[in-house]
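With one protein chain removed, the remaining protein chains of the complex are shown where they sit.
For subunit A:
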Amino acid sequence: MTAALLTLADSRLPAGGHTHSGGVEQAIAAGLVHDPSSLAGFLLRRLTTSGAVAAGLAAAACGGGDPAGLDDEADARTPSPAVRAASRQQGRGLVRVGRRAWASPLWDALPRAPHHPVALGVAAAAGGLTPRDAAAAAAYLSVSGPATAAQRLLAMDPLTVAAVTARLAPEIDAVADAASGRNGHVCHRDLPADSDPLLDLLAEVHAARRDRFFAS
């Protein structure tokens, strides 16, 4: 591991992730998240579905997979327009900062507003990281942002929320291992495709609201 991984997973990296709640804002509105234990359940749900998909795509993009083809695979795994828009917004933000941070010709192969996991994989490669690192960053980011959003929206104790996230470490590692465990070039169709229709529904209801604090 190198410090580039810490930079990539740092919530202070100005890639725009802080404006997204990863569905937590709507989950709170729907009464599904209201305390540390329901937050832990929500995060696990997110980690094992969209987090696993992101980890697979990021690992493949870092390992030299064709970014345009992976971006198509990301679209196919993200049928919700609201989730798609959030992913592309964050991907674009990451490209903006990543290009400056880690100069590499790899960036030029990306579509204009790529899905975030694909951009993350390219950033990891440009920063000299491995596919396993890219998968770990993707898996971690799938819960760290939503956890912070929940803390802010519910005025939860920051120490409690930090503990909730930290206790997910074994599950985050497992998702990253599974996503990068398939050595060499993975056939795109074999990448994880785990989905949670509940998260899609929450995202679409959220996108139609006018009184929201977070972009997603």
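Please note the rule applied: a residue touches a chain if its C-beta (ideal position, glycine included) is under 8 Å from a C-beta of that chain, and two chains touch if they have at least 3 such contacts; residues count from 1.
Here is the rule we go by: contacts and distances are computed from a predicted model.
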Between "Phosphate transport system permease protein", "Urease accessory protein", "Chemotaxis protein CheW" or "ABC transporter ATP-binding protein", which matches the UniProt record of the unshown chain? "Urease accessory protein"
Considering the whole complex, which of A:R77, A:R92, A:H116 or A:R132 touches the chain not shown? A:R77
Among A:R12, A:R100, A:R189 or A:R210, which one is in touch with the chain left out? A:R189
Check the options A:T48, A:S142, A:S180 or A:S216 and report the residue that touches the missing chain. A:T48
Need a quick check: the contact residues on subunit A for the chain that isn't drawn. 32, 38, 41, 44-45, 48-49, 72-73, 75-77, 79-81, 188-189, 192-198, 200-201, 204-205, 208
